[in-house]
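Note sheet for the following structure.
Here the complex is missing one protein chain, while the rest keep their positions.
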Amino acid sequence: MDRVWAEVAVAATKTPSHSTELGAALLSAAMALPCIMGAAHAESAPEKGTLSFKFLNYQERQQLGKDTAVGGAPLSGYSGASAFDERIRVKASATNIMLPLNAEWSMAGTLITDSISGASPAYHTQALSGMKDFRRAVDTSLTRYLPNGTLTVGMSHSGENDYVSRAVSVLTTQVSEDKNTTWTAGLGLNRDAIQPANFIVTHEQKKGADLLLGVTQVFSMNDIVQVNLGHYSGHGYFSDPYKIYDERPRDRQHQTFQARWNHHVAAWGGTSRLAYRYYTDTWGIRSHTLDAEWVQRLGSDWRVAPLLRLYSQNAARFYVEVDPRIAPFPPSPLPSAVHFSEDQRLSAFGAITMGLKVTRQLNVDTSVDVKVEQYGQKAVWKFTGVGSQGLAPFYARSIQVGITHAF
Amino acid sequence: MHASSSLAVQRYPFRAMGSACEVVLVASSAQDAQRLAQSAIDEVLRIERKYSRYTADSIVAKINQKAGLNAVVCDDETWALLQYASKLHEQSNGLFDITSGVLRAAWNFKVPAIPSAEMLDELRAKVGWQKVVLKNQSIALPIAGMEIDLGGFGKEYAADRAAQVLQTQGVASGYVNLAGDMRFLGPKLTGEPWMIGIQDPRHPDQVVATLPMVQGGLATSGDYERYFELNGERYCHVLNPFTGWPVKYWRTVSVTAPAAVVAGCTSTMAMLMEQEGLSFLQATGFDFLAIDHAGNVHMRQQAA
Partner (left out) sequence: MCAKFLALMALLALQACSHIQPVAAWQKGTLALPEMSFDDDLLERGYKEHIYSSKEASAGGSGVGGGGCGCN
């Protein structure tokens, strides 16, 4: 009858778990032998390339007639005709290819095309007006694998009818000797050109820079943690030309703190993936995001992962609340206000996402996945305090289907 | 819910180095698995042919033939292995000695008999790595009858090389097992480790412990592979190069380390060091399981 390692009795020695000088000497002697330990680099290009496709079908809607922040009283003017009004619908397809060029170089490219149609409010959650647009974005990057880490440079270009965005980025990772710690630093620069279809403004632009510093640490065979600090600084046109009463500052800076933890439970074949992000910006917005996912392996081919996301933000300093006395008509900003906006996205609210992703491994190189998510955004769901009043609850359903193949 | 056949674990048993061996891996198709396993097996057989004492055209046979005569030029791989043997000789203060194989002549494990002191003295005169001349990528054994034998780490080296062959072809789940000297490529596809049983040194059909293995090497040295018993004493095949006598302290020593070659040399050195073996194992920092002559179990395993 065999006994598992941990149960064997007597004299279990407890000494530090790191390699000793003697151990290191024995190891380094063996390093002289031809090719028994694999690549000398801490990181080397992956052995296989990958090709992935993912399709997205996204549908938004809002529930008119319910003011969920202030006592549930219906807004005046509610016709009661339909419980929901459709908002934006997006059908997108994304393709990514990653190709190792040799042991020290790899490249990657992503192409995304979005078909966007539907309706968007002109202010708060009122006056939905139709729109239709098509966006294509291309991303490319080149990675060099160095003895202690990597260096990646990237470029991206995104174009739609009224908005073109160009960006470059550089990212470096440094891996510790024992490969348990990875430091990350990244810098991105973007320049966007805005030419709205309604000619409210012409030849506008927005420039920004963002910086990322992060560290990833392996805590044990089953635990890995990552902490990231981000800073963004942007200048230019931030307003939404399709919304009325929208005049935002020409500067915006934000900082983010993010911590993520993946924990594997070998006994169950499952892994918990938890993340928290704190966001704060110069428009007075602060938010908290909590992500929780559990990836459960079933047999050797299947993975099932339910997920939950909780989000809460407060309103921008210059957000103009719905005025129940004159709703559904838009309130005028105060005469003294330099900046103002009636964009729902800058209001105070909380949001909950629930979803499920199922992945099937077809063979060692290929897998397919399906993910369904339901998102809800409501003022009452703000974590603390009171959310913005008078906004219709907002819902979105998204379905993603993907396939990825290594070659 | 059952594992689809395309992702089942494929096992390829074969014989090499006088023992039962096996390549275990997961691949995208049966043909791929077959081809990959064959490439690993080919590498093991290549090393066997090149370094076996028995095959006429092996480099080891050539070096031994020239003992007391002249130097033999070595290729890069052989030179690297000899350099490694040198380092091990140094690390173990002479206990790990690849010239100690001639002592086997004194211990015929099929016929239980203690050799005479004269016989041992005569053989011990032909033992001693410090006597070997290594120069200009060539090796000379100065005394006729001297022999080198890479059996001390040959199987472990072959396991590491075969695993490397698989790893460069993208295999990330499986292992190579050469009669208990093993190198792992990665856990099962579910993320679970391979559960490897360590043979009970006194009951061959029983397992004394089960080790979860995911990567790196696992090797075991024991007093039960070749031995004879006389008057209640066991005489095994692990011989001390200074005295010529078999070691007695340990029944079995198993070690895990990043490479099988390191695990194997560490376990062998621990056997040779006898009582000092335990502090040696602790000093290496590697995980180990050792059972001494009285049946006491000593071990270290990092918390998972």
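We just call them A and B in the order they show up, numbering each chain from 1.
Keep in mind that, in the parts below, contacts are C-beta pairs under 8 Å (C-beta built on N, C-alpha and C of every residue); 3 or more make two chains touch, one makes a residue touch a chain.
Bear in mind the structure is a predicted one, so any value in this text is a computation, not a measurement.
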Among the chains presented, those that the missing one touches: A, B
Touch criterion as defined above, residue of A:Val227, A:Ala292, A:Leu310 or A:Ala337 at the omitted chain: A:Val227
Touch criterion as defined above, residue of B:Pro112, B:Gly170 or B:Gly191 at the omitted chain: B:Gly191
Of A:Lys48, A:Arg89 or A:Arg135, the one touching the omitted chain in the full complex: A:Arg135
Hidden partner chain, touching residue among A:Ile194, A:Val322, A:Val364 or A:Leu391: A:Ile194
Missing-chain contacts mapped onto chain B: 172, 184, 186-187, 191, 193, 214-217, 256-258, 302-304
Hidden partner chain, residues of chain A it touches: 17-19, 52-54, 56, 58, 60, 88, 92, 94, 96, 110, 112, 120, 131, 135, 137, 139, 154, 156-158, 160, 162-163, 165-169, 171, 178-180, 186-188, 190, 192, 194, 196, 206, 208, 210-212, 214, 216-222, 224-230, 232, 240, 242, 254-260, 262, 264, 266, 271, 273, 277-281, 283, 285-287, 289, 295, 303, 305, 311, 313, 316, 345-346, 351, 369, 371, 375, 377, 394, 396, 398, 400, 402, 404
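Throughout what follows, only the chains that are shown with their structure count from here on.
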Rounded Å distance between chain A and chain B, as computed from the means of their C-alpha atoms: 50
Residues of chain A touching chain B in the complex: 1-6, 8-20, 22-23, 25-27, 29-30, 32-38, 47-48, 220-222, 264, 266, 269, 297-302, 361-365
Contact footprint of chain A on chain B as seen in their complex: 1-4, 6-7, 26-29, 76-77, 80-81, 83-84, 87-88, 91, 157, 160-161, 164, 167-168, 170, 188-192, 197, 206-212, 214, 257-259, 261-262, 265-266, 280, 282-286, 289, 296-304
